[in-house]
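Here it is: the structure, laid out below.
Omission of a single protein chain aside, the complex is shown with its protein chains in their original locations.
Note that the chains are named A and B in the order they appear, and that numbering of residues resets to 1 at the start of each chain.
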Amino acid sequence: MADFLQHIINGIATGTIYALVALGYTMVYGVLKLINFAHGDVMMVGAYVGYATALKMGPGTRSSFLGAVLVFLLSMACCAILGFLIERLAYRPLREKPRLTSLITAIGISFALEYGFQLNIGFLPGAAPRAFPEIIVPTEWLIIGDRDVVLWNWQVLSFAIAVALMLVLQYLVFKTRFGRAMRAVSFDHRIAALMGIPTDRVIAITFMLGSGLAAGAGILYAIKDTIVQPLMGLYVGLKAFVAAVIGGIGHVPGAMVGALLLGLVEEFVVGYTSSTWRDAVAFGFLILVLLLRPEGLFGRVTAEKV
Amino acid sequence: MQSAQATVKAVGLPYGVRGILPILLAIPVIALAQWLLIGLPNGPFVIYIASIVGVNLILAVSLNIVNGMTGQFSIGHAGFMAVGAYTAGKFSLHAKDLVISHLPAAMSDQVLFLFALLIGGCTAALCGFIVGLPSLRLRGDYLAIVTLGFGEIIRVILQSTEAFGRALGLAGIPQWSSLFMVWIWAFITVLAARRIAGSSHGRSLWAIREDEVAAEAMGVDTTSYKVRAFVVSSFFAGIAGGLFAHFVPIINPGSFTFVKSIEVVVMVVAGGLGSTTGAIVASIFLTLLPEALRSAFTAISGNAEIAQRVDQIRMPIYGLLLVTLMLVRPQGLFGNRELWDVIPRWIPRRRRAA
Partner (left out) sequence: MRPLSFALALALGFLTVGCEKKNEQGEGGARSGGTPPPPQATTASGATAADTTVPGAPSGGAPVSNADVILLGEVGSLTGSEATFGISTRDGIELALKEANEAGGVKGKKVAVRVYDDQGKPEEAANAVTRLISQDRVKMVLGEVASSNSLAMAPKCQSGQVPMITPSSTNPKVTAVGDYIFRVCFIDPFQGFVMAKFAKENLKFSRASVLKDVKSAYSLGLTEVFTHKFTEMGGKIVGVEAYSKGDSDFRAQLTAIKAQKPDAIYVPGYYTDVGIIARQAREIGIKVPLLGGDGWDSEKLWELGGSAIVGSYFSNHYSPDDPSPRVQTFLTKYKAAYGGIPDSLAALGYDAANVAINAMKQAPDLSGPSIRAALAQTKDFPGVAGTITLDENRNPVKPAVVLQVGSGKNKYVATISP
């Protein structure tokens, strides 16, 4: 029983990370109908920026509340800029072209980021994993039995941050004018432009928001697994996309539910069978969902008009 | 779109032979090439590189059938290559001590090799069918992720199966491959691709690429044709994998990752989606370029450090290359066009009325 509880804690911790990244995916897909393959790698960049900042700050400063917040904010800001640049330079020129072109571009950027960061030149860190400096002093918040089940402060914090961000996003999308603009653009960006909505700006800001969220996820992931390495974004990105699809792509709470579900299932499969199936779980889940209920758990069935 | 083929009709040859005439012509040419190259001082290395080029060529041309001619987006090609490599390798491992009676050992080896390749190819084609049937109902973006997922699942299955050596892979596969074998199969693949493109099957595929809904409305059973293209493409990927298994000392799941799939996609996209010639040119160029650079840098600097840098830089450059290509010239090098559509215009000869 105790390890069952521990598995649940681990699964939720993993699922939270997927959720934050999935939120970005779902938003971008909503407005652009584009699977942003590079999203996972933006997360990786965020983790590295956080690593560099925390390292510069030194042990005392970085574990203080202000220090930790600064690490987060700085990394989110950097990734927002990165997201803006990617959208502006690579995706905007191709908006009117067939979707395949944008998809290939997204793959290209993902590749360039992953393998670029594996080089050892200049500020590029190289492929060897590095330990992420402590920015949250880990303390145990709950112990059951003789350390049979342990819950840490940063696990609860991650979850809380993810839920808070999701609520903020939900508010943003449904209760503000900007959110209405986002939804309008996601229905049909040409008509939205005719209605006077600055589509380019809306899309750019959506990208920036998504990338910022990914950066936050990156730092939380680095805290959870204590290392940063250039390929950390690849599988997280893919699994977050799977989570978004499971929940219904375009649907914000759906992405969160899908992500938690995926995290839990993955943890249980690995815990009770073997770790080699970890990655296959996500894809198997995806294929199942796409075959049985392609619109996802919360999505609506849309008829494709010709 | 495909123009009518203006080849000289070989009048007088029986119907069956005309179909395989190109292969009959190619056999002595390739055999001659092999005989010449073996004689070179660094023969084995040249053969090795040429084999890698051949394998990449088969992969690119076969992927072009799905990605280019049919307009789908499959990025799990390495998975089918893996299936082909492992099944062919496993067969050879068990068959390497067998001799077919009445044949000299060398020839019996090659016959067994051919068997192994066909087994690999057919298994891969079967996997292509299993993968294609449910997924080809999906739209472009989803198909990409699903094919990627299948590629990964295949890799994970291979990694967990004791019979396939798990993560350490298969070693000791008899090295029966030769330049001749690799290049004859490359030739067959190109021939098949060309024939498909010019046939009525091909027209349906092009139609699906241009506008799937219109094609369906015109009576083309899109799912069936897509699956067919997928199966053919997987067959050749399996052949490529089988060939690969027979000239490298050890095969393990690490050689067939997502990265390999993307490399093949880059070749197809850079050459031009839909152009077999483009796939050929791009695969040869992109395989030889890093090797040439490596050799050049090693020769210039006397040590291999810079050459290693080149190899590392190759990957992010691929990524940036894709992006630049899409921004600047999305139709790739050759677009839709084929070399053999252009050549007849250069040869001044009386053309028969079509």
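Assume a residue touches a chain if its C-beta (ideal position, glycine included) is under 8 Å from a C-beta of that chain, and two chains touch if they have at least 3 such contacts.
Remember, it's a predicted structure, so these values are computed and weren't measured experimentally.
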Given A:L94, A:M208, A:V270 or A:I287, the one touching the chain that is not displayed | A:V270
Which of these, B:G43, B:P134 or B:G198, touches the one chain of the complex that we don't see?
-> B:G43
Hidden partner sits against chain B at residues 14-17, 19-20, 23-24, 27-28, 31, 34-35, 38, 42-45, 47-48, 96-97, 99, 104-107, 109-111, 114, 159, 166-169, 171-172, 174-181, 184, 247-252, 254-255, 295, 298-300, 302-305, 308, 311-312
Going by the touch rule given at the top, which residues of chain A touch the chain that is not shown?
-> 2-3, 6-7, 10, 14, 118, 120, 126-131, 138, 143, 147-150, 152, 224-227, 229, 231-232, 267, 270-272, 274-276, 278
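One rule holds for everything that comes next: only the chains that are shown with their structure count from here on.
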Distance between the CA centroids of chain A and chain B (whole Å) is 35
Note which residues of chain A are touching chain B in the complex, please.
-> 33-35, 90, 93-94, 97, 99-105, 107-116, 118-119, 234, 238, 241-242, 245, 274, 276-277, 279-280, 282-284, 286-287, 290-291, 294, 306
Complex contact set, residues of chain B against chain A = 71, 73, 75, 134-135, 138, 140-142, 144-146, 148-150, 152-153, 156-157, 159-160, 213, 258, 262, 265, 269, 312-313, 315-323, 325-327, 330
